[in-house]
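Encoded as structure tokens, the structure appears first; notes follow it.
A single protein chain has been omitted from the complex, and every remaining protein chain is retained in its original position.
By written order: A, B and C. Residues from 1 in each chain.
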């Protein structure tokens, strides 16, 4: 019962096999092989338009380079208080941008509230250089707390961006999980709602190391080859990232894997909803389940083989989580088995204390 | 006959198989799995001492983070005029250090001349802050032009560093090729000659993406976990870099692969030495062959299926290369076949014109 | 009645005269003249210990270089939500540190609450590199809202720093105003309470451009000459900063100027306390007065020649400031006249509406 993280899972067999299939032979290095080119085209098909695609090694790299590509002097990016780039990237976005600031925006359920975004943006007026200048807005889909922005919610944020000439970035480390949850198309979830750049993650959903930075306006990405290379993210044998994506995107594998992970999370959520002394911190819409549980349960669960991370109680839940409670994060993945979930559900049948 | 680069080669089957072997199962992310730990220990064995090891994704990352870890305000790193970090990393070392400078040092055969190093270092006197301060010296082993520093040559450079309190870094993108060429041990080629940090490359010698940053003074690397994470080089599933190194280092595979590549280069070199209208630009000591050939030959070779990169004529060879000649770089790898080499040698039997 | 800012004032005559007195003659450039050296010694006297002093051109430079000198990879500095470096330096601290983050800490009256500081510091645990690492704490004395940390309040913060090995920086853009308000000595207000570095401001108190970065542990500043020069803050004719400080520090001029400014603020505060429909937002302890006034008054005051800046209502005052009210910031300086203050007080005698 290992629900620690979807990045604790390994690699899906179809992806491993494809790596092996392409292992021999000579091919152009540094992103110029036929395979690289073919998979770049594949992204155009998936997004139903011309896109510029850049393969990189980590989600942190994708996010940081996206911001570096749109940064301005004194630049400030606005994102949710709980965003991965704020909480978990060790300052990489600031580092790669040469010192841009992340200005956090509050909002329930891990989602920026458009009114709060508007309010925060007011600090950055063209006639007041001392505050710096807003340079981008970044949302995370699925969010850090396992919720999903509805398409109209994304559009509401992009409208605000459009009015102010700001690009909208989507951290899609769990893009596939959000997509299958919404039952929509990549185009509908991204550029048709006004998203300009996506960090498209494969690693958390069955690849070993496959992230793509996708620009819907290829012209805006004309410096990206330099930005990526300068950031040590241009792999010489980048075709093996392409090979992962080839298998990942083939025949909808990526959607199947995400759908499985989401289904496992939904089963966990159902059980928690019905459990005694346990409840959900947020609605479960993707592959992450946050359960408010008695603190005493932690050791008990661990003793029974449940692995998970406790999660810091964010400001807006402080009132709802009692002193003797904690939030447990349970993450499912393509590799989570029905049996693991069933075992965990059995545990819940005995009331927590 | 593809001699373009060793990073055009694919992945050795043993490494592919090991990736597959570890593909399933859950394991701790971010460099903390058992496999990561075990392979870190493996590096200690190989270098015959305690070392601190950090897996990263590219050689450029390894070099840049090495320098970032020792940088000082106004910092200057001294390296050969032809060093990869000068010519081929798109400013990554400067970027990751927040603006350190690469000061080039001349020397024959791609190797820094100790006298020139001493002379350049004189510009950085403690009482003259305007010039900045020297912060490291970096050598490349094997060099960019396929030559090798003899152990005593490394020691001569490290003596200069020691006197001035400067760390000595080795860019070992082709560490294995140098090692088998010298027939010595990793310890003898590195820390026993005073090297402090090695960028230990696996990618060019049969891995798909496996580079390790090795610190011989683990204490000096105490901030590296932050430096690596901030630089987006901490892979979540880093165990798959470890898995590559496991196979790579097992049973001397890495040495066998490098020995094969070097042997193929030696055969090419012999043929060029014996050819008409063709000669070697530098002694061939590893897996790179630089041939001075008539410019008219380029198209002819290409027509016959020889693939290679022309190489810019460096300052110290300008006198030796005629107007109507160019330098051709031929790189061999673990994947180069005896047949390819034989075919090329046959080509040479007809005098070039 | 110009209460816009103390940096709208000019230069005190004694300082102008001293600039003129030193204008002729040749003297060593780049901070090495006799005058520079003498004024550096003067700082040692004023702080009653050996200090390392570096003259720079702006307060933003002093703050940013202080942080650059103590930064660490993934570094985070903790400071009050309203700190100048957060609100008014256009990202300079992030820029000069190559991407450190400013993590804000709440607290009433512009002062960090030690409990909040402790809570925020918990996010930066040695075993969780993803969050980055705390690298310094910075307080502002006097604060942005015109209040003063009592010595024991500074000590409470420095105790927290000491326990965690963090340096404590004081942004002393209004150091003199705080000092005379407390009626204590520079040593007592700074290093005796555990402060490690002070940005010692002269510009807002009668100089034209004179800021000093003071390190109480000179050893910790050994790289500062490079940090300052690399940041373009080593003036060639730095002796003219020294000349300003010479006059400023002579015969207690600096304290007299600050005392005057504080007294003018106290008179304004008294009048506001006694006024109708107007009240103080915070206690007035230095040379800044924040008055909550009807929004309709703004134009009226302006028509009568009162100049000031409206101030954004911070989160903790939102409940206390009505929809139809605003906060007006009135700043006094060495140049504020008794008449200006009397004129303003007369205005207040008629109730605001």
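Simple rule for what comes next: contacts are C-beta pairs under 8 Å (C-beta built on N, C-alpha and C of every residue); 3 or more make two chains touch, one makes a residue touch a chain.
Since the structure is predicted, the reported quantities are computational estimates derived from the model, not experimental observations.
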Where C:231, C:272, C:328 or C:348 are the choices, the one touching the absent chain is C:231
Touching the hidden chain, out of B:3, B:95 or B:311, is B:95
Return the single residue from A:12, A:174, A:192 or A:229 that touches the missing chain. A:229
Which parts of subunit A face the unshown chain closely enough to count as touching? 30, 68, 72-74, 98-99, 129-130, 132-133, 223, 225-227, 229-230, 234
To test your reading of the contact rule: which positions on subunit C touch the chain that is missing from view? 2, 4-5, 7-13, 16, 19-20, 22-30, 56-61, 64, 89-92, 95-96, 98, 203-204, 208-209, 226, 229-237, 240, 335
When the complex is taken as a whole, what residues of subunit B touch the one chain not shown? 73-76, 87-91, 94-102, 123, 129-132, 312
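In this section, only the chains that are shown with their structure count from here on.
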Would you kindly tell me how far, in whole Å, the mean C-alpha position of subunit C lies from that of subunit B? 50
Where the CA atoms of subunit A average out and where those of subunit C average out, how many Å apart are those spots? 41
Using mean CA coordinates as chain centres, what's the gap between subunit A and subunit B in Å? 35
Multi-partner residues of subunit A (at least 2 other chains): 89-91, 95-96, 98
